[in-house]
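Only one protein chain is missing; all other protein chains are in place.
Let's turn to subunit A:
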Amino acid sequence: MDVSGILEEHKNKFKPIQVDRLIPTEFDLGLLACFDMNMLDDNRLRASQQSRDRYLKELSREGAQQMINELFGLPTTVDEDSVYATLPKTTTVLPREKPIPKEKPPTRWEKFAKIKGIQKRKSTGKVFDEDQGEWRRKYGYKGVNNDDQKPWLIEVPGKADQYQDQYQVRRDEKKARIEKNTRRNQRNVEENVAVEKGMKPHEMRKRELQKALVLSKQSTASLGKFDTKLKGEPKTKGLKRKFDPLVGSADSEKSKNMDILNRVAKGESKATVINVRKAQRAVNNAKRAAASKSK
């Protein structure tokens, strides 16, 4: 039986998919790209626009055919009536958008766990609830620890007051736990900031407290001159504040007010009215920002 004839006929019905290239084309299927290093027909590229476009179309078709051939050779998965090809990892080096994030300094617990050698254990996150006979979350929405009605009976512990509301006690304890947790998180954040700045967290807290103290002292009308000083507190340096006497000549008051009005009425002619204190602060802030940026 000579089947070759039938096979030939069958083959000729369809156009070929083979593409021959002298130098094999390089593929980066992770990017769906291919790089063909073969020589191009420069004459055809220099030719008229139409023939050039035709040549480019031919080249493109062959390139596309090669890629489709490669892609159809990849391992596939079927998902909802469509066939997906699993792409390999890209080989071309493409730059990142943003620099690699810095490693976070370890928290207090992480440091402790490292010393003791405590490993993290992965849990499934669900706990079997006997009452409802199903798996519920440990915490969160419909979680086991969230159920307010769960203990339908709470025994009053021996030492507690008889008339104390035990349910309220539970709720209060839970609130206290949450607060403790948030305080600890906040402490971790502060410690990280201190480490980033290169200071010990204790020192940083001390500095902040001193700053707050100085500011609060200055916000009194007498700029903290008459406040009782703590041991070891440095002498506060503040502006001297001078108040005009309440009772004085009407003329001086009048001339003062007229001066102000005249200045305002003149408008921003020369903008000579600068608040030196604010200007200095602005300059200092800019310097500080520049210094931290250059770090």
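Definition applied: contacts are C-beta pairs under 8 Å (C-beta built on N, C-alpha and C of every residue); 3 or more make two chains touch, one makes a residue touch a chain; residues count from 1.
Assume contacts and distances are computed from a predicted model.
Asker: From the names "rRNA-binding ribosome biosynthesis protein rpf2", "AP-3 complex subunit delta", "RNA polymerase II transcription factor B subunit 2" or "Centromere protein O", which one matches the UniProt record for the unseen chain?
Answerer: "rRNA-binding ribosome biosynthesis protein rpf2"
Asker: Can you work out which residue in A:Ala85, A:Ala113, A:Val169 or A:Met199 touches the chain that's missing from view?
Answerer: Looking across A:Ala85, A:Ala113, A:Val169 or A:Met199, the contact with the absent chain belongs to A:Ala85.
Asker: Of the residues listed, A:Leu31, A:Ala176 or A:Ala282, which one is in contact with the missing chain?
Answerer: In the full complex, the listed residue that touches the missing chain is A:Leu31.
Asker: For the chain that got dropped from the picture, name the residues of subunit A it touches.
Answerer: These residues touch the chain not displayed: 10-11, 13-17, 31-40, 42, 45-46, 49, 52-53, 56-57, 59-61, 63-65, 67-69, 71-73, 76-77, 82-87, 92-100.
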